[in-house]
Structure formats: structure tokens, C-alpha cells
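All protein chains but one are shown at their positions in the complex.
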Amino acid sequence: MTNLFILQLLNGAQLGVLLFLIAAGLTLVFGIMDVINLAHGVLYMIGAYLIATFAALTGSFWLGLLLMLPAALVVGLVIERLVIRPLYARSHLDQVLATFGLVMIVNEGVKILWGTTPLSVPLPALLSGSIPLIGPLQYPVYRLAIIAAGLAVAAGLYVVVNHTRIGMLLRAGATNRDMVSALGVNIRKLFSLVFALGAVLACFAGAIVAPILSVDTGMGESVLILTFVVVVIGGIGSIRGAFLGALLVAIVDTLGKTFGPILLHYIMEPAAAGQTGRMLAPMLVYILMAAILFARPQGLFGQRAS
Amino acid sequence: MTTKTKLLASTFAALAALPAAAQDLPSANDGVLKIGLIYTLSGPAGALGTQARDGFMLAVNQIKEIGGMPTEIIIVDDEQRPDLAADKARELVARDQVDFVVGPIFSNILGAIHKPVTETGTILISTNAGTSGYAGAECNENFFVTSYQNDQNHEVMGAYAQKQGYQNVFLMAPNYQAGKDSLNGFKHSYTGGVAGEVFTELGQLDFSSELAQIAAFQPDALFTFMPGGMGVNLVKQYSQAGLTSIPFLSAFTVDETTLPATQDAAVGLMGGANWAPDMDNAANKTFVDGYLAAYDAVPGTYAMQAYDAAQLIDSAVRSVGGDLTDRAALKAALHKADFASPRGDFSFGNNNFPIQDFYLVKAEKRADGKYQTAIVEKIFDDYKDNYADQCPL
Partner (left out) sequence: MKGIQHISARIWLSLLIFAGFATLPLIAMATDDPFLLLIGTRILAYAIAAMALDLILGYGAMVSFGHAAYLGFGAYAVAILNSYGVTDLGLHILGAVALSAIFALLTGAISLRTSGVYFIMITLAFGQMAYFFFVSLSAYGGDDGTPLQARSTLFGSDALENDRVMFYTALALLIILFAGATRIVGSRFGRVLIGTRENPVRMEAIGLAPFRYQLTAFVISGCMTSVAGVILANQAEFVSPAFMSWHRSGELIVMVVLGGIGNLTGAIGGAVVALLLEDWLAVLTEHWRLLFGVFLILMVLYSPHGITGALERFKGGRK
């Protein structure tokens, strides 16, 4: 049982850092630009498709990853220029609609470009195989690498946000947008930068997860909503909130699926426990979200309620 | 009843009594054979429907005129959305007035289209989904199946596990009806112990937490049912997690639709099937070679069963001389299943579900670099499903 717990904790951490990579960009876009972007999930998908293409072209995962990053930056800048920028001054409703349209376009465009058959990305040889943990337990090296990469990005973001001039502007922008532009900062440039950064992070998440998941057109959807939950729990505009929220959501989700039914066995018939556990597990993160919002409508680290 | 409601009721009765706008079966004898194909062509599982459509169209191209009649094929995509499928099936029947509806891939889509199609007297031929209800008490004279009853491939794996003397098998399937049918099917012919039973979310792509449980339990074998993209992920992650020492028994998980994606990760994994591309008979050679030539891919069961549906329609329409108005004769001709299936022995039981052989198959790499499943051994001979006795037909 403890073995299982440790494994699931690791799995939770892996899902958590992925969610963090996606949520970090989203929360900044919300917080600084006040733009709701439903298309953030499809960026994650684009990252996976890009690496699938580049890895196949070059024959190497690492070269693919290297090519994916500038491509992701270009994708981010183009989307910002064409769709997001005209939306800055618009209502949230307009933003919802336009980015919803963008989701449709990208999902369908990916189908046209890459077909409907799921693609697959081979594991880099360097990181294949698993390492033994305790007893018969093994854990894939690649998943540990994902955790490490996610933590490294988180640390990097921490340094950038807290110890650089750009980071200062980001923090200031998340707290008081008007003040920052009043101080003569080129807000348009800052916005482009923030959006592109978010796009690169989401694409990076999609790219590093591609070798363990099949790359297909639906992959952005489920992640998008979990990411929203993360951002809402963590508080809009807060990187730290996104990090803790992501880990919290991922661990509750992973542990809930395994241990929910097991715990329910103590108070219910086995069949009923299995049934109830399966019903409750997918709802757990939403219940968690509701509980946190009930206590703190602005999320754990949110500055303002809207 | 108050006066007011009486008035309402009589108004409705009057409305209903207006001449019914072609709600009954359209006159089917317009000299053209119309067939509607309804498959999941887009989305994560789009590859399955695409195979089935290609298999059906291969037969159409080989036969030229199905049933010796000018043939019109209408292809629709159900997008794996049951609600949409119900609508599209109605459109095929009411607007396009097709003579046959062929499809779908998924059981949930079958549940959605079964009533709207069969209640109008139009014939529905499922080339993949075969839910237990429609095999048993809810069997229908307008409903034929060229695939199998959903439980059967799982029963094959159960029988194999039993034969191997496994005592401790871990079971895993997605949390939907076919998933539950699957585990029940496995347990039908396996009486040993169960190490764990897990239902995953439908469409789940990361199996890390389930694989962790398998690693912790160290069962004799894993039995799983993970069609489409789910299977691709599971197979890749299974080998990545270093679990390949535990035998991987599956159904609809390792097949020609997923092998191009999983490639070497799946080689050696086992499944149960009613056919494999390497079967040695003339009909299979025509089918597999034709498919390879037309689509540059190895066909899977989805393609084979759809191919047979076209052959089935062809044989029946020919035997009634193209007269689609005599429904009873047409159904009798269909029931005879007078065609050469690539899988060899094939006949219909009383419930219009197939009676056929089942095999243990194993994934392998072909000489041309493609991947396929190959027959290891026959597990069941002329095998009938367990629900046929409940069917009043």
C-alpha cells in the first residue's frame, strides 16, 4: 500500500508539473492582459504535433525539441497578433467567442494538416527504461525527467519573475495594469511577450508529454479545463498559485482515483464502494475547487476577485 | 380530465391524424440500391471508422454493382457522438431513404441508432459493435451483425488465461458499457483469481496510476480492453514502465489500427480475434492483397467485417433478384450468409449474430516492415454467443 502511495505521488507530481507549465502561461495572460483564452489547450496540442513532425524529420527527439521551441514562439506571436490583440479592449464575452472559434479552427486545421490518425513520438533513448524504486517497484526514467524539467522551468520562472526587470513588470501588471502603462512601459510589447511566453510553455508541455501519450486532436480539451481549475484555485495572475494549484489538483486527482474506492471499502459494500468511488473520483477536483472558492473567492494567492 | 385538457388532447389527436408524412417505409423499389455508412471518421478513434469504410468500399470496388444493381453509397461521420449519430441515422432513413444502414464502430453509437433505423423496417448491419442486449432479449429481425457479440473476444482471452493456469489476473477496461461487457466476457471463461479490477475513464490517455497498481500487485497477467488511442498509449506506457515481463492479454487493443503507432512496443503482445491478416484462404488473399494495394496499409478486423457486410448485402440482394420490396425474402436471404468470408467459417445464429471461430493472435513485424497480428492458435470452434438463447427470433 505504501509502495502504491509513493508511485501515485510521483505520478501526481508528474501530472502536476505538466499542468503547471500550461497554467503558468494562462494565469499570466489572465492576470496581466485580462484576456480569457480558451485556445490555450490547443497550444499544448500544437506543441505535441510540432515535436512529432520535427522528431520525425530529424530522426531525433532532442533536435525536434530544439526546433519546436522557436516554432512555438512563432505560433504564439502569430496568434497574438491576429486574434488576441484585437480583443484586449473587448469584453470577456467577445474573448470567449473569438478564442472558442480559434479552438475550432486549430482543431480542424490540425486534422487537415496531420490527419486524424494519432501520431506517436519515440522516447529518447537516453531517457528510456525504468529505474527500480522499492522492492518490485519500477518507475520510468522519462517520467522522472518530466518532473525534473517541470521543476527546472518553475525555478527559472521564479527567478525571472522575482529577480528581473521583466519579472517586476509582470508582477506589477498582474496587480495594477493601468499603473504599469501609465509609467510609460510599452504595454503592447509586454503583452506580446507574455502571450508568446505562455504559448511556448504550453507547447513545451505538449512536446515533453508526446513520447508517453499519443498525439491526437482531442488532447488539448481535457487539459484545458483542468488548467482552468488550477488557475482558479491558485488565483489569477499568480505563478506561485499556479504551481501549488497544479500540484494540488494533480495529486488529489491521481490519489483520489486509486485510493477513493479503497477508502470507501471501509464504510461500504465492495461493489457499492467501487461504484461510488468511480463516480466521485472524476468530480473530486471540482469539489475541491468549489470548497476553496467558497472560502476564498479570489483563489489561494489571487490579488483580486475579478 | 377537465374540459381544457380534453380539448388539448383532442387537438393533439387531430394533429396526429393528419396524413402521416411518409413516416412509414418508403417504397424501396426505385431501381437503385442505397446504402448508408455511418462510422466514426474523425476524432481520436477516427482510424477505426476509416478502416471500416475503406474495407466496405474495397468490396464495393471489387464487386462493382452490389447485388447487380446500380449502387449509391452515402457516408456519414458520427464523430463518436451518440446524439449526433441518432440524428444522422434518422436523416439517412427519412430523408435519403436508404435500403441498408451499415455501421457503426462503437456500442454507444449502436445504442443510439438501433431504434431509429430498425423501427422503420430499414435493415441495420453492424460491422463492429455487438452489444449483449441486441444479441439476447432485444434481438431484432432487421438487425444483423458481421462482427461478433462484444463479449466473445474477451471470452477467448479468458479461456486462454484459464488454459495457462493463471491464478491472479489484473483486469482493466474503460468505464463504459463495452468495457464492463469486456470484463464480464473474460470472467465468463476464466475462473481463477482476480488481482485487481480497474475501470479507467473513457478516453484516458495516461495510465501511470493504473500501471503503478499493476506493478505493485505483480499479477500473473494483465487482461485489458483499450480500443483506439487509449490502447496506443497503454501499450507504449506498459513497455516504458518495464512491465513487459507480465503477459499482456488484450482485445481490440493490439490490432492493425494501433500497430502503426505502437510499432515495436506492441510486438509479442497477445489478443483475441475472429480473424487475422495471415489466414490462408483464397477469399482472405483477395481481401488483404486488395486492401494493401488500395490503401498501403494492413487491414484489421474493422475493415474485414465491413468488407463482409458489403459481401453479405451483395449475396442477399442477388438472391432476391434485386427485389427490395419483399422484406421477408430479403431478410431470409441475408440470414443465409451465402458468401465467402476471409475468416473462413461464417453463419448466422437465430439472433443474426455470427457463429464463427476465434483465435489467439500475437503482434508481429512483417517482412515488408509493416506490423500485423498473426494467428497463434484456435481457441473456439464455431462459437455461438451466450445470449442467443434469450432471443425470441
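Order of writing sets the labels: A and B. Residues in every chain begin at 1.
Please note the rule applied: a contact is a pair of C-beta atoms (placed from the backbone, for glycine too) under 8 Å apart; a residue touches a chain by one contact, two chains touch by 3 or more.
Computed from a predicted model, the values in this text were never measured in an experiment.
**Student:** Among A:59, A:109 or A:156, which residue is in contact with the omitted chain in the full complex?
**Tutor:** A:109
**Student:** Any idea which of B:65, B:87, B:197 or B:326 touches the chain not displayed?
**Tutor:** In the full complex, the listed residue that touches the missing chain is B:87.
**Student:** In the full complex, which bits of chain A touch the chain not displayed? Write them out.
**Tutor:** 30, 34, 36, 38, 83, 86-87, 90, 92-94, 96-98, 100-105, 107-109, 111-112, 221, 225, 228-229, 231-232, 236, 275, 278-279, 281-283, 286-287, 289-290, 293-294, 297-299, 305-306
**Student:** Considering the whole complex rather than only what is displayed, give the residues of chain B touching the chain that is not shown.
**Tutor:** 1, 5, 8-9, 12-13, 15-16, 18-23, 41-42, 77, 81-84, 86-87, 90-91, 94-95, 107-108, 111-112, 114-116, 175-178, 180, 201-202
FYI, only the chains that are shown with their structure count from here on.
**Student:** What whole-Å value do you get for the distance between chain A and chain B if each is reduced to the mean of its CA atoms?
**Tutor:** 36
**Student:** If you look only at chain B, which of its residues touch chain A in the complex?
**Tutor:** Residues 41-44, 46-47, 50, 175, 197, 199, 201, 203, 205-206, 208-209, 212-213, 215-216, 218, 229, 232-233, 236-237, 240-243, 260-263 of chain B touch chain A in their complex.
**Student:** Going by the contact rule at the top, pick out the chain A residues touching chain B in the complex.
**Tutor:** Its residues touching chain B are 3-4, 7-8, 11, 14-15, 111, 116-120, 123, 128-130, 136-140, 142-143, 211-214, 216-219, 222, 254, 257-258, 274, 278, 282.
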